[in-house]
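Take a look at the following structure, please.
Here we show just some of the chains, and they stay where they sit in the whole.
Here the chain labels run A and B in written order, and each chain numbers its own residues starting at 1.
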Amino acid sequence: MKKYWHHTRIDYDGTQLSSLFAYKSFNVQGDSIVAFRGKCDVTIDEMVDIADVKDKAFIQSKDMLHFIVEQFVIDLEKAVFHQRLLTTIVKEALELEFSERSEVQRVIRSGDDLFIMNRKLSVSIATLSPVSSLIHFGINVSSEGTPVPTCGLRDLQIEPEQFAKRVLDEYTSEIEGIYLARCKVRGVK
Amino acid sequence: MKKYWHHTRIDYDGTQLSSLFAYKSFNVQGDSIVAFRGKCDVTIDEMVDIADVKDKAFIQSKDMLHFIVEQFVIDLEKAVFHQRLLTTIVKEALELEFSERSEVQRVIRSGDDLFIMNRKLSVSIATLSPVSSLIHFGINVSSEGTPVPTCGLRDLQIEPEQFAKRVLDEYTSEIEGIYLARCKVRGVK
């Protein structure tokens, strides 16, 4: 799994959640997690979560950290597992930030959502393209003007780029660890 | 996914990590997570982790909470994802315990291991049987006489049975949530 941080801002409008985005945009070929910063404004036409479409739960943020994971296997169940794991890793990266400053903040995960003090920190979706599995995971940088009460990295005094790189490192390590865990056991009866 | 808590103690010696254990022992048929309490003493013949066999890292505990997950699909990658998720859920259940008593304790996950204050709390392995995928996840109740420095639920003043039931509930909810997450999205390009 390759990792890539893109320095320039890209506004996320949902069209980035499509096959070969990392290859076309950043020349990153193969299973990858890429990250960039930018607005988030997904129109109803680009929404892939039909639950959100039914609820008219629009996804908007003035400034967000975006992660896009692509894996070249068509297996939505595995993609959702990856998504839950990515959510866990973001939670743990936040805990590490707080711990480094000897601060105490409880981060609560509920499925693929993260909350601090009942304020929503993230949005996420996993889906399939004709050739791959895709995940979008967005963390608020700014918490202004979001449709629901949110919390952002700025409120938590966390520098987005450094945080993104930590998540990229941890996620790729975790995937490598999972792979190795498959390659060390004998079968049982 | 069915859940089941077994009231009587069972000493875990590795032979419980085999196909249809829950069905044969507790009449629980189908994908399941079962839990019980008992010693842990896995002889080298029953060890499935070849890394441990090579390291002669014996697995022993005087008193442990044991979880066994069985899924009737032969896919070790999915089993390892389930294992990481179960580890995460145990971590979060500990955090909830601490939070309920307004206590602060950082739980650190490293792959499928949990640590508190650099002391190991858990052991885990995922493997395949000829008809299913299997996970063992053990949490120390007692931290006495273990081969490495450990921490146990007793040290943390956590009641094992209640904790086990919380984990059973959270794990089965999470699996249900993952299933529903697969059934609400349209594909993308």
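Worth pointing out:
The rule is simple: contacts are C-beta pairs under 8 Å (C-beta built on N, C-alpha and C of every residue); 3 or more make two chains touch, one makes a residue touch a chain.
Note that the structure is a prediction, hence the values are computed from the model and not measured.
Of the identical chains making up the complex, 2 are displayed, while the complete assembly in this file numbers 6 copies.
We adopt the following convention: only the chains that are shown with their structure count from here on.
One simple way to say how far apart two chains are is to compare their mean CA positions; for chain A and chain B this gives 26 Å.
For chain B in complex with chain A, the touching residues are 17-19, 48-51, 76-78, 80-85, 88, 92, 95, 99, 104, 106, 109, 111-112, 125-130, 134, 174, 177-178, 181-182, 184-189.
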